[in-house]
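Every protein chain but one is kept in place in this view of the complex.
Up next is subunit A:
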Amino acid sequence: MSTPTPTNVFEYAPAPESRAIVDIKPSYGLFINGEFVDGNGTSFKTVNPATEEVLAEVAEANDADVDEAVKAARRAYTRVWSRMSGAERAKYLYRIARIIQERGRELAVLESIDNGKPIKESRDVDVPIVAAHFFYYAGWADKLKYSGYGETPLGVAGQVIPWNFPLLMLAWKIAPALACGNTVVLKPAETTPLTALLFAEICQQADLPPGVVNIVTGAGETGRAIVSHPDVDKVAFTGSTEVGKAIARAVAGSDKKVTLELGGKAANIVFDDAPLDQAVEGIVNGIFFNQGHVCCAGSRLLVQESVADEVLERLKRRMSTLRMGDPLDKNTDVGAINSGEQLKRIRELSEVGDAEGAERWEVACDLPTKGFWFPPTLFTGVSQAHRIAREEIFGPVLSVLTFRTPSEAVEKANNTPFGLSAGVWTDKGSRILSMANRLRAGVVWANTFNKFDPTSPFGGYKESGYGREGGRHGLEAYLKGADQ
């Protein structure tokens, strides 16, 4: 039998999800006290990163706007939300969760347009987990006395979220805050404000009392105004370690409670007895999911030397089947880089990788001429001393290192200022447990990667931040504690 010539090429015709379901307005104001208002500041544009098309003008909240929002949140806290029984608060949260499900397609399409992530991820991962978070914390609202953290809310929470999972990070912040009886002022990232503003509409649709949720759009200055506002009791931030440090400095000496969920440089550790085909899937999912814009991305592959060549060969073959392109195409696996700025950083760090002597391999594919794109890339011959093994690239770039013994794997994995997540691939259950004990990372995935669930706490060690989000543990950040 001879090998046939490949005549049967199975091309997938374009399968775009319709944009018709979303209605993007030419301009958006701020959502304060249950209403959309113009705000006193300037405005900025948000673009579709896949095409660079301007989607809308969005108000940039200044100090006065933020003050208005905090006042509205304080009023709603004192007069309504903190006095309401947990069971009543739960009804609103359940209602919001159901509306998110009902408008799931709309949210998913809008998320993909504004963020650049593939529709299959916004549809199958982001939006379902967003709804799940509201359902989960709705369930806690009337059971807080069993949480172990008391039942007393903190007051007004100032929340600043990143652009990589705009709606999901909003859910991680707002759902537990509201369940515990706090009110919030939330700022979405400047490149991805649209789903937060659609969420504001959902709050109106759910008849949420005015002021319980306030959404103020803007960039760094707006964020600074929120976290340093004297009447904010709690600051929650997800984003870069650099900004996280600035926030920690800004709130130092105040009564504000703080949770920070920052960067990561997770090790995905593949032992020689690993289920290799599934490990390759996990490596791909670990670093190319959401274009690598994931704080807990498995950006360092640590592979046991004895299987390194084979794993890399399989990985390259698998990467060659990744489909990159229009985020709204249902068959797209890898979408657009979220912004020109981020693309520049990914390019810079990749060039550093070249300069430091690592060997670059990237998927051969035609990149669209418009928009921000970076092909799935891996670097081999990387050592711990390389910058691409130490700094968060936050893009579809994998650094491959090897190890020989479990101890060496642990040493290398922990030898980073970060500690958000890690992955272990082995068929041996006892090894999974011993590795999980020795890895200094908030989440250790075994034979899987990048799995999220509202019942599971998430958070970091070291420069990856402090505090936990999700699960029962996630309530602690929004309650006074039984002893206070």
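Points to keep in mind about this one:
Simple rule for what comes next: contacts are C-beta pairs under 8 Å (C-beta built on N, C-alpha and C of every residue); 3 or more make two chains touch, one makes a residue touch a chain; residues count from 1.
Criterion: contacts and distances are computed from a predicted model.
As stated in its UniProt record, the chain not included in the shown complex is "Deoxyribose-phosphate aldolase", which appears among "1,2-phenylacetyl-CoA epoxidase subunit B", "Transporter", "Peptide/nickel transport system permease protein" or "Deoxyribose-phosphate aldolase". Annotation: of A:275, A:417 or A:457, A:275 touches the absent chain (contact as defined above). Residue A:331 is the one among A:240, A:254 or A:331 that touches the chain not shown.
Within the entire complex, the positions of subunit A that touch the omitted partner chain are 1, 3-4, 6-15, 120, 124, 273-278, 281-282, 310, 321, 330-331, 427, 447-448.
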